[in-house]
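A single protein chain has been omitted from the complex, and every remaining protein chain is retained in its original position.
For chain A:
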Amino acid sequence: MFSLNRRTVGEAAFDWVNNLLMLIICFATLYPIWNVLVNAFNDGTDAMRGGIYWWPRQFSLDNFKTVFESNGIMTAMGVTVAKTVVGTVVHVLFTAMVAYAYSRRELIGRTVYMVIGTITMLFPGALIPTFLLIRDLGMIDHFSVYIIPALFSFFDLIIFLSFFREIPDGLIEAAEIDGAGDFTVLFRIVLPVSMPVVATIALFHGVYQWNDYFTGMIYINNTDLQPIQTFLFRVVAQASSNQMISAMPSGVATNVTSQSLKLATMIVTTAPIVIVYPFLQRYFVRGFMIGSIKG
């Protein structure tokens, strides 16, 4: 037994090299984000000189103050928060509801329903036909374009399905004997015992809603309805600092540049997700596994 636990010199060397490699990967992952962070907390005009690597040279909160005072940015933030909260809640409830029906063995026509869904995964929606559909549905420049086309996903349904199948039949039957209808069973029994999968889908869809700039870019012309990611896309990809400058409230501190304001907006936009995901990690690792292996 003793010889099993003793580590050879080679083993110890391997551990050292391996741990060092892991530390390098962590550094390479975190440093770019840290760099944005210190530049955003630095005085804007001073940051233009460059050379800020580890720590702000002239610490300043003006960039963030400007972000929070800008009506344009705050409106876009509000749109993002609204579409993420509403979109995620209805997506999870709707997809879970359909998945619950699909999971019941006595469902008449279940095979047909499965085939209908599977075909949608083999032929993903094409850009132009979807665009024309949404235009014909009158969703252009309407908040519903963020919610209804993203209401359901057959891939998410499969993840739900593999969880729901593991719920013992007895649990559902007992509730039905007590007179519970299907909706009661779904909301009172099935969903509460499926919190890991609910958290997983909610996180995935929440991140999608939060990060989605494309819907806002092609379906929304009204800038009051554009989410923050669309706003940033226009600033970043189309290099239109005009939008950034027009988002600056009048009488803003002169040491805020469009570049420093952009960095601060990026931080504010990203912070909520970065704070939330570690808490949901143990759920999504499991959800990811079941969804990808069994699906």
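Following the convention adopted for this analysis, a residue touches a chain if its C-beta (ideal position, glycine included) is under 8 Å from a C-beta of that chain, and two chains touch if they have at least 3 such contacts; residues count from 1.
Convention: contacts and distances are computed from a predicted model.
Note on the omitted subunit: UniProt lists it as "Sugar ABC transporter permease", one of the names in "Cytochrome bc1 complex cytochrome c subunit", "Sugar ABC transporter permease", "TonB-dependent receptor" or "Response regulator".
Within the set A:Phe64, A:Phe164 or A:Tyr213, the residue that contacts the chain not displayed is A:Tyr213.
Although one chain is not drawn, the whole complex shows that of A:Leu61, A:Val85, A:Leu107 or A:Met195 it is A:Leu107 that touches it. Here the missing chain is touched by one residue of A:Met74, A:Leu151 or A:Ala175, and it is A:Leu151.
Residues 4, 10-11, 14-15, 18-19, 21-22, 25-26, 28-30, 32-33, 35-36, 39, 48, 50-51, 53, 94-95, 97-98, 100-102, 104, 106-110, 113, 116-117, 119-120, 122-133, 149, 151-152, 154, 157, 181-183, 186, 207, 210-211, 213-214, 218, 229, 232-233, 235-237, 239, 259, 262-263, 266, 269-270, 273-274, 277-278, 281, 285-286, 288-289, 292-293 are the ones on chain A that touch the missing chain.
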